[in-house]
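Removed: one protein chain of the complex. Kept in place: all other protein chains.
Presenting subunit A:
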Amino acid sequence: MSLERRIRNALQLPKKGEAYELQAGLVSQYAFERKDAIQRVIAQMTLGKDVSGLFPDVLKNIATHDIEQKKLVYLYLINYAKSHPDLCILAVNTFVQDSENQNPLVRALAIRTMGCIRVDKIIPYLMEPLRRGLKDESPYVRKTAAIGVSKLHDLDPQTCIEDGFLSSLQELITDPNAMVIANAVSALAEIQETNPSSEALVINSETISTLLTALNECSEWGRISLLSSLAHYKASSVAEAEHICERVTPQFQHANTSVVLSAIRAILAHIDSVNQELQASLVSKMAPSLVSFASTPPEVQYVAFRSINLILQKYPTLLSKHLPVFFCKYNDPPYLKVEKLNLLVQIVDFDNYEALLQELKEYAVEVDIDFVRRAIQAIAQMAIKIDTATTKCIEALLDIASVGQDYAVEEVVSVMKDIVRRYPSTETTVGYLMKFFPRLEAPEPRLSIAFISGEFCDTNPECLSIIASMIESFDQESPVVQMQILTAAVKAKLKDADNGNQLNLDGLFKKIEKGNHNPDLRDRAFMYSRIISAGIEIAKLIIASDHLHIDTITPDLPVRLRNEFLRDLACLSAVYQKPVYSFLESKEVDVDKVFLQAQQEQKELAVESSDNGNIGNLLDIDFSDPMPADEPTGPKGSAFDDLLSLGSLSTTLPPVNGKALDTLTSSSSPVGSGTTTSGTQSNPFGSDLFGLGTQEPKVREPASHDLVDLL
């Protein structure tokens, strides 16, 4: 802004209205005033003010030699072209002229901008400059034109393919300039994705060598797109796969984390087809790069750690020497600490568990409640994963419980149920755990206590009195705990532990039958009473039988799904570990809906009403979502199948109990909530009819929602 102008602005007492002033500036006879006005228009535009009224006046300034001013006018055009499609055509002449300018920067600018003007009318005018651009002598223009084709395809796929732009773009894959190749690959990949039938991105043995050569020459961003295309290529022979791997591995040393991740992604796509020796060397080269991610900015680390999580599922021992790298720092953001804990538990093995246990004990006395809980869970996972570590882990957990705050105690009690289930020999701790019972308030630890009591009531006399006292307070318990109390009471009865007849099982059955409105609970009570009436021995076999063996409470993903995510390493789907369709809806999304939803949620946050949340969940399209992103999952898949069959049964056969019983008894897998009819609370663990115990350690989203979605 010139000094003169500034003084004038300062002196002008009452402003005559912003728009008027801007307009006057735009048509001023002085170049600098016009430019200044344009800049201010752009500034207004940024602030979200509608300055589209100035469209004709801004347009007058398009024919200029000042590239900077031209860029600003173009920017304005892009922004408001949609609202003034007719006036846009007035600018076309300048675009076409510019696309023949001798300066490649101007040529590229014209092509780039025309592509961004999303008005159908511009297509006929765009075609000629774009075609010239693809053949331009300057690589800068060619690379811009390559992206231009993708823009054209987005606007009008038919023209793009029929008029030969796609094939011209495909030719650019063999361009001498690496940047052009990279952009062509990006553009083709996008066209391929939106329109799979176009077969836009064809990579064959010949193009592979050009891509591999270009890899070393282009910018970091170009490398990423080349490497991702390599990840989707299927090598035609072992030799080719080996060649690709050899050429890609040097990229592990790149400073850009994303390049390294893309390189790993490309290697993993081909690693299974190369010989053992090379495989081993590739994997060992991967480890140091993964470790280096720990010194990147936190957001990058987050994505990198989610990726490492997937890689470790394929190569569990890859980082066993690097455990301390993933120790949490005091000022790591919370989300990073969570990821680090996950990785630590994945990495830990027989040789290094003591170091980790020491570390986790430190975490467990910090003050961040969520972090403490997760640290305690991590210790439990370690105990279950490494059997030699169990004793030390349990010691540590009990130490934590003996000095910890209530939340720590609750978490320790909650995780202990998984440990005693995995190692029944550790029941010596049961008596100690029962001492904490009066301090427990949350449903989860109470559920845990109920489960443990049911399991060990025959050897631990305290258990019986705990079950009895829980039956006393039955009506105050939350539904998941009620389920477990019922099961525990039945187990105690069956195990003949109840010599003194402390437990009034029939009374409990009656109480549920008469006074309880939870259909899951009622059904379960009915079922138990009928099984018992069928004979104690049979009932024992079904209800008080041995447990399925668990190796972990954070199971890995199914192999097929994991490989799919590895192919998309560092992409959103791999970060969330959810299939793409589960979080991205179709392209046409009602923005307003999302906006309203966000506002709604904000209100809900204030109200904190769980009912509203449940309704929201019902509306969500999340059924058949096998992998919730950030929580350890149980054998959802199988439980889901059960739900399916039971669900259909219940629709066809209303008095389901007798029939379902046959299905249930013949089924060896953990059974989900059987005859749920509507959105009541139920829980996979709680609804574990025969005390088989699923691997679900947590109180989760009610499974009944899935069922409702299904029906």
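Note that contacts are C-beta pairs under 8 Å (C-beta built on N, C-alpha and C of every residue); 3 or more make two chains touch, one makes a residue touch a chain; residues count from 1.
Throughout what follows, contacts and distances are computed from a predicted model.
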Among "AP-1 complex subunit gamma", "MHD domain-containing protein", "Transport inhibitor response 1-like protein" or "AP complex subunit sigma", the omitted chain is listed in UniProt as "MHD domain-containing protein"
The one residue from A:His254, A:His270, A:Lys493 or A:Arg562 touching the chain left out of view is A:His254
Touch assignment to the omitted chain, from A:Val325, A:Leu398 or A:Ala468, lands on A:Val325
Considering the complete complex, of A:Leu75, A:Ile123, A:Ile203 or A:Leu278, the missing chain is touched by A:Leu75
Contact with the hidden chain, among A:Phe55, A:Tyr315, A:Tyr335 or A:Tyr432, goes to A:Tyr335
Where subunit A meets the left-out chain, the residues are 31-32, 35, 39, 42-43, 46-48, 65-69, 71-72, 75, 82, 102-105, 112, 115-116, 118, 138-140, 143-144, 147, 150-151, 177-179, 183, 186, 190, 193, 216-221, 223-225, 228, 247, 249-251, 253-258, 260-262, 288-289, 291-292, 295, 297-300, 302-304, 307, 324-325, 327, 329-330, 335, 355, 359, 362, 366-368, 405, 568, 570-573, 575-576, 580, 583-587, 589, 591-595, 597-599, 601-602, 605, 630
